[in-house]
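Dumping the structure here so I can ask a few things about it.
The other protein chains are all here in position, but one chain of the complex has been omitted.
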Amino acid sequence: MAERGPDLRSGGEPEGAVEIHERQEAVGRDLRTEEMVFNMGPQHPATHGVLRVAVRTDGEHVRALQPHVGNIHRCAEKIGESLPYYQWIPYLDRMDYLAAICNEHVGCMAIERLGGIEVPERAEYIRVIVAEVQRILSHLMAIGVYGLDLGAFTPFLHQFRERERGMDLLDHISGGRLLYHYIRIGGVKRDLSQDWLDELDAWTSEVERRMPEYNTLLLHNRVFQERTFRVGIIDRDTGVRWGVTGPGLRAAGVDWDCRRDAPYSIYDRFDFEVPYGASDIGGVLGDCFQRHWIRVREIEESLKIIRQAREQMPEGPVMGRVPKGFKPPAGEVYIRGENPRGELACYMVSAGKSDKAWRARCRGPSFSNIACITEIAEGQLIADLVAIIGSLDIVLGEVDR
Amino acid sequence: MPDDAQPGEVLLDPELQQSVILTKVQWVKDWGRRNALWPMAFGLACCAMEMMATAATKYDLDRFGAGVFRASPRQSDLMIVAGTLSHKMAPRLKRLWEQMPDPKYVIAMGACVIGGGPYSRYGYHVVQGVDLIVPVDVYLPGCPPRPEALIDAIRKLQFRIQERTGESLATIEAKTGRKGAGAARAS
Amino acid sequence: MSSLAALPELSELIPDLLFFIFAGVAIVAAMAAAVAPKIVHAAFGLMATFFMVAALYAMLGADFVALAQVIVYVGGILVLLVFGVLLTARTEIKLGVERGSTKTFAVLAGGLLFLVLLLAIGGTTFPTPEKPAEPEPTTADIGRAFLDPDGMLIPFELASVLLLAALVGAAYLARRRRSDA
Amino acid sequence: MSESTDTPAAPPADPVTERALAVLQAAIPDGVVAYELTGGHPWIQVRAEDLRAACWLLRDHADTKLDCCHLISGVDWPDAGEGGELEVVYHLCSFELKPEPGYGQRALKNDPWVALKVRVPRDPGEVPTVMDIWTGADWHERETWDLVGVRFTGRRELRRILLPDDWPGHPLRKDWEYPASYHGVPIIPPEGY
Amino acid sequence: MSLLLVITLQHYLVVAAALFCAGLIAVLSRRNAVAILIGIELMLNAANVNLVAFDHYNRLPGAINGQIFALFVLAIAAAEAAVALALILNVFDSRDRIDVDQIDTLKG
Partner (left out) sequence: MQSLLDQLIESTSWLQGLPVGLVYAAGMVIACNLVLVYASALAGETVWLERRVSGRMQARIGPNRVGPQGLLQFLADGLKLLGKEDIVPKTADKPIFLIAPIIVFVGAFAAFAVVPFGHYLVAADMNVGIFLVLSLTSIEVVGIIMAGWASNSKWAILGAMREVAQMVSYELPLGLAALSIVVLAGTMNLSEIVYQQEGWFWNWYVFRGPFAFVAFFAFFVSALAALKRAPFDLPEAESELVAGFHTEYTGFRFAVFFLAEYAAMILFSMVTAILFLGGWSPGFDIDLSGPLSRWIGALILFGKTIALLFVMIWVRWTLPRFRIDRVMYLCYKVLLPVSVVCVVGMAIQVLLAMTVFGGRANAFGTWLMGGG
């Protein structure tokens, strides 16, 4: 092993240099220390996967940065064009592997709309229930991993206790722990049993009981607050301009949630609040703390939705009529749904000739969310950069698709 | 265990086999190696979540001494390639693997890294198996494999280290000239 | 340490040996610090010198001074120096090589001075007492001397004022100049 | 989808798209090439040279205020026109304008977004950039260039984003061929897989 | 203590002289300001060795003036290093170099 590079994750690659924003050229004489170019990632504990961020720093301060994505580009759109519609659903699962059900939900809705397939009432309720369970799981993960990014290991492992139980719940109905392929075109794979629903109730109350514990460890922790207050502020203008959606946008004070304001599926039948950023929560509008706070609040709201859906759920079949050799007519469809990370949108074009889509396009919310760090992380400390990337809660599978 | 070699037959020097003391020393060394497999904190995609779950509360990889996830490849012994390996990532993976000190082990976790998995047919950007890039010691199928399976893979690797005197696949390949000689397959 | 006085001959050699080790390493490290081509190596040579000098102090019975040497020189000044080196490392390439003539002159001057000093030391008879002072705890004595109004109180206070002035001055000089100010 | 409650015979027009169309037709009457106001996916198609004007208008006009570029998609139509066409679809939405009460319950259960389309010949496939209008369009444009090969003009740098810089071709073109290998690593699965 | 009979004051003085000369060489030959500072520290150390050695070999009972002087030198060295480094950083900041040959104007 004679040949060993000098430093681990940097150098050697031609695209390693940071592109500099035009206005940063005039940094001038303020630089007193040596400027260094870091390559955070693609294997770096804080980049949540294989994101690579080239950072130009001045001491501890970030001068400029450029995220490089595509390290797990898995060609989901090409596969969507190459496979029949129903075979594409598992690939949607793998896009945002922390919110597989939500992805399936949106993808199936798009295909159903394209082919005019109706979904039974009970299946819609089941979809909402499992999607909200998935949202809680995803947010639990986001909260825990955010603690990990900030150096608090324990909340991360504690949340896994609840997360494992929730994953078991979905495992029971689908046979997979992480990726489910439970929601199918025209309905869901199988009905929920009474035992499962009882188990769901036990789990929801357990989550409700544990949330204050996590909040003590993170949300109300002085050190945590000092790390997140006034850090990585995404204000309304920046967020909208960059196309940030989900908790990131709501933390900026935008009172918008697809589930309530543009309801898909049957979300208009439930009564829930949409938490959004305000200056009296702590920190300032749109900072890392508020993003975290919104995730915590959304878990509570999801619990509400689950309970309501559980009460209202009618009896009936769970699978609609899907024609054999499903061939939708020519046309397009654009569906967006509220994923844990933001708005997932599916744009499908059918040429009407085959059982394969002509174009299957997905908007991963993380893709737009992570793009904005070039702007918001400038001038922050390196430690803050970690806090910002963590608070955006990206999943690289969805960024790269 | 694979069928191609009796433990200690091809892979040990005959001289080494005869020397009892050396064998004992080797046993102690291997005992250390197998009980302190520090994985690199290196996840690619979905399987990385299951890898985290394996290290976390319910499954607790740390019981086997394999729970010290090191961020630096210089300090890790085991690379769990968890997730889909893309062509863009492949050179970096190779580089990270090269930065690990010997003896080093690789577990290919998940269908994608074993042979491209679901992306094999149409996924133009997915490498058809991580063994095209680095030698793999244990293959762990599944999409994604369950945490129990990962624990099993690590146990398999531990047995393999003890039986094969700690040599990683890279060394064995160089010695025997056979590619893929002695790779194990977990459940 | 009282019973050490009764040691037989064998152990008498140990301090001598130690002295020559410490002194030798100190001188070699000092020369390395003076001529090492890399400034960082020079700084680490300096560190070795500091340690060895501290050891010499300890041999001279000045334990407090020895530890002060370690804590101030190694823990403070040296770290400052290395920090300065790291912050100005960009210039290292330009400054690594000195002009040959300057170097020769410097070594000549240094060697000459050393010869002169050697001659002076060899030619002088120092009034050495029969027995050097017994090594005893010096901390209390030093403290008393520092706070004795008839002794070192005023210089001590002046030194503290000096340190304060240096602190303020250094902070002022090294402050970040705002380019927009 | 539970659309069974109301499936009218004549589908109503999408109000947001209708408004956007009115705004566009008032300002750049020649710009709008075609439009579709009903159905599951209403859209407006503009000429490529009027795209930027249309986007500025839709973003800033008080009636539309489409302040967010939600998604940019490129679609390859190799059989359309002469030598094929590339279609770029901009899905725009607004966080400024709240949907009217009951918007969600309207017959067309849909979101308040507007689809703006532009079609250009496949070669050279040049479309003016909208990156300065919506900053977030930056990465979407880069991705569309990367995968579909739409050349966005007038922007800072149009580099690949997902694929490596030296990747051959644009994979989502319908006539793209799988290369045999990339840097010595095979891309096509081994025989008999 | 009878252990130091072989080692006399002169031994220490020679060590101090050597250290001083090393410092002198550094000061004379180097052009990097930090390296010159290193030389100065060496010279100060040499002085300190002398002070402590004289204190040890010629001490009146109860008086440890040599050690106290050494401590003063220590304090002054610390102050000097801090100010000098601040100056060097300042010069580096404005000139982008710490080469003493080229810092010949007082005006920054």
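For reference, chains read A, B, C, D and E in written order, and residue numbers begin at 1 within each chain.
The working rule: a residue touches a chain if its C-beta (ideal position, glycine included) is under 8 Å from a C-beta of that chain, and two chains touch if they have at least 3 such contacts.
Only a predicted model underlies this, so the values are computations on that prediction, with no experimental measurement involved.
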For this session: List the displayed chains that the omitted chain touches in the full complex.
Result: A, B, C
For this session: Based on the whole complex, identify which of A:H44, A:R236 or A:R336 touches the chain you can't see.
Result: A:H44
Exercise. Among A:D93, A:D149, A:D261 or A:E338, which residue is in contact with the omitted chain in the full complex?
Worked result: A:D149
For this session: Provide the residue numbers of chain C that touch the chain removed from this figure.
Result: 1, 3, 6-8, 10-12, 14, 38, 40-41, 44, 47, 63-64, 67-68, 70-71, 74-76, 78-79, 82-83, 86, 137, 139
Problem set entry | Absent-chain interface as seen on chain B, which is shown | 28-29, 31-33, 35-36, 41, 56-57, 60, 62-65, 67-68, 70-72, 74-75, 77, 99, 101-103, 166
Seminar exercise, completed: Had the left-out chain been drawn, it would touch chain A at residues 1, 3-10, 36-38, 44-46, 59-60, 147-154, 157-158, 161, 217-218, 221, 223-224, 226-227, 381-384, 386
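In the analysis below, only the chains that are shown with their structure count from here on.
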Seminar exercise, completed: centroid check, CA-based, most central chain -> A
Problem set entry | Maximum centroid distance from chain E, chain identifier (CA atoms) | D
Exercise. Taking each chain's centre as the mean of its CA atoms, how far is chain A from chain C in angstrom?
Worked result: 60
Exercise. What is the distance in Å between the mean C-alpha positions of chain C and chain D?
Worked result: 73
Problem set entry | Centroid distance [mean C-alpha coordinates] between chain C and chain B, Å | 53
Seminar exercise, completed: Residue numbers in chain A touching two or more further chains are 29, 32, 70, 73, 75, 78, 400
For this session: Would you mind listing the residues of chain E that make contact with two or more other chains?
Result: 89, 92-93
Problem set entry | Interface residues, chain E side, partner chain C - complex | 1-15, 17-32, 34-35, 37-39, 41-42, 45, 48-49, 52-53, 55-59, 61-65, 67-68, 70-72, 74-83, 85-90, 92-93, 96-99
Problem set entry | Residue ranges of chain A in contact with chain D within the complex | 14-15, 19, 69-70, 73, 75, 77-78, 81, 109, 112-114, 117-119, 121, 124, 240-244, 249, 254, 256, 258, 261-266, 268, 331-334, 336, 343, 345, 347, 349, 358-359, 361, 363, 367-368, 371-372, 375, 400-401
For this session: Sort out for me which residues of chain B touch chain A in the complex.
Result: 40-46, 48-50, 52-53, 56-58, 71-74, 83-84, 86, 88-89, 92, 95-96, 98-99, 101-102, 118-119, 121-126, 143-144, 146-147
